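Showing just some of the chains, left in place.
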């Protein structure tokens, strides 16, 4: 099984699939191709949250603002999973979760020159004669020309003998990415908005346990109820809840939390106990 | 074969796919994940129109504004098909069509506690130690934590012995959903806009047969030609036609009918015979 994730929209992922299917019969599963363009951080968050639900698989990830520079392509081996993509940090948070810790990760670096060019199926002559004199490899689409063939290659190889692939060698990660942890002092949590999902739910990095035993909480100055579900409050009302990622979310029942709270990714979030009520 | 439909956008459906693929090798087919958010009615319409074209399959449907409330999760057995989702009516119109009538439907209720938690593949310790102390089940993402494992479970089970699954028991539907029928009196049809599709075609509930033998019709006061195809009128012109769903559509050739007619879902539609012409 090979999963695919990118910020490509369409139809670029289809070119990657064609290249994969020239080399493997694996099942292909899309994770997402509409990650915010060139937003390594948001993609890294979602991959960390989603990939652990998959059985062991090869994960092809291309969110790659540095395509064509000297940033390397890497393969990470993590608890039976393989992650393939650019060495810009996008793979790391997911890989650490899949491996059960950074120290259990194995890193391999892709040698693009040895990997060899991707050739479309038509005769080379016909390409040369076509309206555009297409090169056989590009500097701007490594998803198709480097990462897809690499993903197919490691998928078809023995996961325990990746060193035997001549275009892959053991190495180390060049660029790391870690999400900051929230701090909790004197019952006051200081964290940040990690992402906003498509429903407008504001996903923070404050551990869900902060809400344990609280009926209300003050979020950036606004007192809101704590609910186990969106429906704990009337339609259109705000609440704090433990989201499906295990952290505190600031939401609106059947509405958009980001608009109601005025928050975007990266914003600081301060949660405080609500003062006792008299009821 | 398992089809998936939701209002999740991305990447949440990928988490459902991971959970499914931990439990089954079935082919997965996306119906749509961009249904209007929390719009049970529109999703129900499209499922009724699309699912009957599939061979017998399990259909996982999650449009679920009541997630986390006491609304139940259900499985419907309908003519060789199984439908899995929330008991909010979204499954019913499709299920009745697939079964060939409401009386041929079998309903089962999911017992979430017996179904058991969904666990991501990494060691539980690593989760507990991670930035967010994730719970093993959520109150806000039953697509991943309840409906996906239930869909995999019934798909792998004997369709004629679903009662033998200990987390499933025979029951009845709590919330029904039926689309109103148009009325036709004295050659005047009174109906409504059911949905507007992505092309802007206005899909009504007036039976296509209303247009039989008519060359023109008055739609909400505007006289428009009746055409068998969009191209029956010049580019940019309005027309009434029998759409691919069998009902009357108000369209524009290569344009948007919703804008030209000023109609949105739920609006009333009155069709009347056009007065005879002298040609």
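Just so it is clear, A and B label the chains in written order, and each chain counts residues from 1 on its own.
In this text, a contact is a pair of C-beta atoms (placed from the backbone, for glycine too) under 8 Å apart; a residue touches a chain by one contact, two chains touch by 3 or more.
The model shown is predicted, which means the values in this text are computed figures rather than measured ones.
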With 2 of the identical chains in place, the whole complex in this file holds a copy count of 3
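One rule holds for everything that comes next: only the chains that are shown with their structure count from here on.
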Distance between the CA centroids of subunit A and subunit B (whole Å) is 29
Subunit A residues touching subunit B in their complex are 1, 3, 5, 27, 29-34, 46, 49-56, 79-80, 97-101, 179, 181-182, 197-199, 205, 207-209, 228-232, 241-247, 249, 254
Note: in the complex, subunit B contacts subunit A through residues 8-12, 14-15, 17-19, 21-22, 28, 37-38, 65-69, 118, 120-123, 125-127, 130-135, 138-141, 144-145
